[in-house]
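Below you'll find the structure, written out as structure tokens, and then a few comments.
Missing here: one protein chain of the complex. Every other protein chain is in place.
Going in written order, the chains are labelled A, B, C and D, and every chain counts its residues from 1.
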Amino acid sequence: MSGLLIVGSLVLLALIAPTLSRHHVLLDPVEQSARGLDQDGMPLAPSKQFLFGTDNLGRDVLSRVIHGARISLSVGIAAMATATIIGVTVGVLAGYYGRPLDTLLMRFTEITMTIPALLLAIAFAGLMDGKQVHPHPSWLPWHFLDVTLRPGLGSIFLIIGFVSWTGIVRVVRGQVLALRERDFIQASKALGSSDARVMLRHILPNVLPTIIVLAAMSTAGTILLEAGLSYLGIGVPPPAPSWGSLIADGQPYFIAAPHIVIVPGIAIILTVVGFNLLGQGLQDVLDPFQKPVKK
Amino acid sequence: MALLEIKNLTLEFGSSRSSMRAVDDLSLEVQAGETVCMVGESGCGKSVTALSIAKLVPTPPARYVSGQILVENRDVLRMTQAELRTIRGGVVSYVFQEPGASLNPVFRIGFQIKESLELHRPAAATDAEVVRLLKLVGIPAAEYRIRDYPHQLSGGMQQRVMIAMALASEPKLLVADEPTTALDVTIQAQILDLLRDLKKRLGMSILLITHNLGIVADIADRVAVMYAGQIVELAPAHALLRRPLHPYTQALMRSIPKLGSDEARLTTIPGNVPQLGAFPSGCRFHPRCSKAQMDCSENSSALIEVETGRWVRCAYWREGQG
Amino acid sequence: MNVTLTRLSSRLLWSVLVLLGTSVITFFVAHAVPADPARTMAGAKADAETIRRIRHEMHFDEPRVQQYGRYLWGLAHGDLGKSYVTNQRVTDAILTRLPATLALSTMAVVFWMLLAVPVGVLTAKFRDSKFDRTVLVLGTIGLSLPAFWLGRMLQYALAYRAGYFPVAGFRGWRHLLLPALTLVILFAGYYARLIHSSMVEVLSSDYVRMARAKGLSEIAVLFRHGLRNALIPVITVLGMDVAGLLGGVIFTENVFALPGIGTLALQSVFNLDVPIIMGTVLFSAAMVVAANLGVDFLYHWVDPRVKRD
Amino acid sequence: GGVDSVAGVIGMRDPTLGGTLRLALPTDVRSLDPAIAYEPESWPFLRLLYHGLLDYDEDLNLVPWQARDWNISPDGRTYTFHLLPGVRFSNGREVRAQDYCFTLERILNPKTKSPGDGFFRGILGAKEFQDGKAPHVRGLRSPEPDTLVIELSTPDLSFQYMMAMPFAFVVPQEVVELYQDDFAQHPTGTGPYILRDWRRGARLRFGRNPFYSGREISYLEAIEVMIGGDETLHLMMFERGELDIACITPAGVPIPDFTRIMRNPVLRKGLEQMPHSATWYISLNTELPPLDNANVRRAMNYATDKQRLIRLLNNRGIPAHGVLPPPMPGFNTKLKGYDYDPTKARQLLAEAGYAQGFKTAIWHENDLASSRLAAAIKQDWSQVGVEVELRPAALAMYLEAVKRRTNAPCALGPWFQDYPDPSNFLNVLFHGGRIVDVNCNNRAFYNNAKVNKLLDEAASSGDIERRLELYRQAEVIIVEEAPWVFLFHPFLYKLSQPWLRGPKLHPIWPSRFERMWIEK
Partner (left out) sequence: MNLLEVRNLKVYFPVQHRLFRRATQFVRAVDDVSFIQNAGETLGLVGESGCGKTTLGRSVIRLVEPTAGSVLFEGEDISRLSGSALRARRRKFQMIFQDPYGSLDPRMTVEQIIGEAIDIHKLARNSAARGKRIEELLKDVGLDPTHAQRYPHEFSGGQRQRIGIARALAVEPRLIVCDEPVSALDVSVQAQIINLLKDLQRAHGLTYLFIAHDLAVVEHISERIVVMYLGKVVELATAKAICRSPRHPYTQALISAVPVVDPDAKRSRIFLPGEVPSPIDPPSGCPFHPRCPIAEARCKTEAPPLRELAPGHRVACHLAK
């Protein structure tokens, strides 16, 4: 399980990053050090002092990449969670109830699939602009429920989650369709189980391995998507060092100072490979159990 | 000289460290023109043995540990890929249990039969020959059927196509692995009739695998009863069904309900079929055997010829015999 | 035949509904963005008076629903409108961008399938061998690469530094090689994997055993009897991916400055050029819908079982 | 005159005819219709296709172009132009003064949706025409076929500059009416080139105009523009010899590669530089506390290390002490502005009652330069206790946010001149009378009665020197009141291949492709 190893150590690194900075093992990821730029305002190449060099504002690339793990991983995982929750709910309902709900939900999924993440991201970023949302009837004085929408991490993972769930639906629905016909579901119905019980006690546990695998894989996808959005300038707002925004900031420099782009790029690849391997590993671990034993 | 001679075949699955012996020291002969049946419960190694004849068991995961499989006196297990291809289809043809799964769904049946012809009788690879074969196995309107895809045929028809395909290469030995298990009784009867008829007309040998003793009674010349990777009894069919000698064969025959009989209760064999790799020591049947003696758990008995042509793997076969 | 026709018409009807739904959501999402298309038209420096006049001219001061109705009316007459920014007809805008995207997608798909098919089949045949594991790792890395990053790296190393390829632009097929290579690296491993797992299943099927039992050579067994069946599940994924590519290869086109649908879509979003946004989204939605239909028909062709039911 | 301009050309040998100029643009030009195109990127291409009555010489003086001569009435309200004879459109028809009337009226016509109508609203009767109350603009007349008379509603000396803007480039009525909305696809003008091929979003090709009859000779056979890709990409193509000019944006060379090019002797030879008529600033919304307090605004100015900002841009600019950029007439060398002095800033904040600092947000466009500057400013301000939230946004949303009243506290950005007159900065950006609730160019929402009065007076003054003096006075007050953080004036750059020759950089017309040639 090399995937687990990679992901585990990355998570660990992300968790201890602030501590490392506090103890000056790492530099401050947002400090624009005056020594971090040369006379002409150019970033420094890797050296003893700055192991991976500095970025265009004279910030230590190593610290930014390690601190970036916090953001990229949390965006990736939070978005994955959002996507998984929506995807699994829709997939299970569509698969279990079949037509006509299935048709309705699947068309809705198709529609969502065709709306570009980019547009949603931009629209969300705009909508998140300090608007107050009152998720309660206006005649109830429940102001503790009020949320002020702010651009930032929250909206990013919502967006990414919202565009990523469609892939999950297809797989989950397919599995549920197959499961629905299995005799143990019929048996449970014959015993008098309600639909909710069948879905929660039988369907869900049986698609769980698939969900876990999908979740690992889609975390990889969401991390890439965050990087992509940041690359296009609509990701995590600065100066928070997400990997995508590191590449975005650095990519004009990739002739002059390629290390700014290469280092976070490798971090992304490592993480995504990690999650993909984790997914594949999980598939191998969870799958044999899932397959009905050959007759 | 036997057409097929399996000598002390031993086959294992899994790595050499955690090996599971699926076939253990199995010897069997099939003479030209003879029908031999292999019976036994699920997982006892029938299919693996049958597939070994043309070395069709994938290695890995399987490993041939020892033994020889002589087809026309040549050892299949030592053949090159090219030599094997002449045996496969050329000498030994197969008919498998599930005709629906054994026909390639994306090719027309005519093409699939012709493919066989091209490999083994290139001169005869014509539509006319395909039609002849289909007619031979009793498919009506064969001229039109050759353009059908497998899914357009019913199970019984598919099985006939499989048989036609197997016959296309004019094999000397037809290996039929549970060819009727997936079919209805009425269709099953048709297929068995067909096999018997073909054997008579074409003079080939048949190795038929089944767990239905009724089929054995119907078609077999000789029977091999398998239990847990071993042959426990080998005898002419008539004799065996009349007077089974091995306790397992006896129990098996008793546990089958017979049409029109008045038994209130079936006799059962206690316990379960042992899992592959978890065979009991000594005689593999002893935990379930009603006649087991103290030493059955220690001494594995050999297959002994108790009468001419009758072999039994039980030291106490004589007990309880009338 | 009749059945196919009714099926087709019902599919088309659904497709139209999907496109309609897409258009509603896109329209309102695009308009939810807090920015004024009139200013996009007027430019950064125009004064309030100019913008007010443009708003009025363009009916931006009408209620949203009415604007959507106007859009639909045009749509029903085959008029997708004109770009707010360039005043180009949306249809023309898409059609002029299509060749680049089409050429790139075709080239990439052909190359990656040419690579993935043999690799997938052979890894399935030699499962768990060193070769198989290497391919798995390489494929995983391939699909883990951020497209824009990979594109930039290839561009830097192979075009800018080594000069093997033109750096960017679209003046001939040579300009497509590097972008196509980017896509091939991203996709080939994934497809090899897909074909691998589908092939593994096929190889354990009874009809492959039957093909071997007939005495067919291993090549014939793998590629004639195995591959065609193994490709059946791959078709769906491929269909969706091709649709996705045709809908715009945003990052790759962007990196290599290819004038394709992706760059058009990207720019339209940044410019809030609603007609083009709508156009490109509807186009890619149409691609998805068409791919679904195409996959259906391809299924029929590859898998005769589908024909009956 | 046109012939003079050749004197401004760098080059030792005689210009050679022929050759293709290869350029690249990040995004397609919006339009090739002079009434519509209002981006610095499309203007050089408009110049290829169209010409107008007036042009600038190398010293930013207005000179007749396709006019024989021109004069302004003493009251500064009536402009009279006499056209050069024999000037033809690319469809072969000769230009008449009536064409200019049509051209200007077209801009004012709401149907045209020209973003430049604001520049011409000063023409007599423009408002009535725009409101649909008059069929024609009263102030536009052509008493003779070669005479154009423009009457303004109030005296305005700066109107001459409008006539030099591309909006006023002449277009033929019959072609416009033929193609209407699609005129941009069929540009027809009096410039030396015609549009050969325009694959939107992909490429743009210009060829020679057979009917061109202007005074300047153009040498290039064709101009080919690749569309797409960013500056870095274009630089790479340039270095591989795929382009003749690296980037035709004012920045000329992407920031990250500037140093590298400066350090490379070969590339450096092709680099030209000159001060740009532009100012980078942060507008401080004077209607939002605590920025309504002038001391706070001054403190923000003191807290900003402009030198460092310039260094972040590879020293490609000079610090701004006021609003107007150096090439601008009326530039005040005596302005001191605000030097970097965080102590003073802290002190001023304390005086204003913000010793603990405060929270604010800076909106900026999410391009490289802005992001870099914003990040640096955020750090600077945090030194004096001001905590900044950065709000990067795509252009459309950035504009929406910063041009809306009481919305964005601070906004970072540049202002480029449209024409070399202080009114283009001061009136547009600081006149309290121009404050509107949305789409307000006065982003500081700065409203000072005294300044307003000075600006009004200057605008309608018919005397050049007096105008400039009034503008100077206004600027002094503005700097004192600090509705902006004055950042810096950038430089213009152009990086071209050694074989490319042509006129020097120009603050208003940085690229004049029609006068370039390729030396073989």
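We adopt the following convention: a contact is a pair of C-beta atoms (placed from the backbone, for glycine too) under 8 Å apart; a residue touches a chain by one contact, two chains touch by 3 or more.
Here the structure is a predicted model, which means the values were calculated and not measured.
Novice: Of A:S2, A:Q49 or A:S194, which sits in contact with the chain we cannot see?
Specialist: From the options A:S2, A:Q49 or A:S194, the contact with the absent chain belongs to A:S194.
Novice: Tell me which of B:E83, B:D127, B:E143 or B:D184 is the one touching the absent chain.
Specialist: Considering the complete complex, B:D184 is the one touching the chain left out.
Novice: Looking at the full complex, which residue from B:S15, B:S66, B:T126 or B:T268 touches the chain that isn't shown here?
Specialist: Spelled out, the listed residue whose C-beta touches the missing chain is B:T268.
Novice: Who touches the missing chain here, B:A176, B:A237 or B:C283?
Specialist: From the options B:A176, B:A237 or B:C283, the contact with the absent chain belongs to B:A237.
Novice: Residues on chain B that touch the omitted chain in the whole complex?
Specialist: Touch set of chain B with respect to the missing chain: 41-42, 154-157, 183-190, 192-193, 211-218, 237-238, 241-242, 251-253, 255-261, 263, 265-269, 272-273, 275.
Novice: Pick out the residues on chain A that sit against the missing chain.
Specialist: These residues of chain A touch the chain that is not shown: 99, 182-184, 186-194, 197, 201-202, 205-206, 208, 289-290, 292-293, 295.
Heads up, the rule we're going with is that only the chains that are shown with their structure count from here on.
Novice: Residues of chain D that contact two or more other chains, please.
Specialist: 230, 236, 394, 397, 401
Novice: Which stretch or stretches of chain C touch chain D in the complex?
Specialist: For chain C paired with chain D, touching residues are 33-36, 39-54, 56-58, 82, 85-88, 92-93, 96-97, 100, 155-156, 159-160, 163, 166-171, 255-259, 263-264, 267, 270-272.
Novice: Which chain A residues qualify as touching chain C in the complex?
Specialist: 103, 107-108, 110-116, 118-120, 122-123, 126-127, 129, 220, 224, 227-228, 231-232, 244, 247, 251, 254-255, 258, 261-262, 265, 268-269, 272-273, 276-277, 280
Novice: Note which residues of chain A are touching chain D in the complex, please.
Specialist: For this pair, the touching residues of chain A are 31-32, 37-38, 40-42, 56-57, 122, 125-126, 129, 151, 233-234, 237-239, 249, 251-257.
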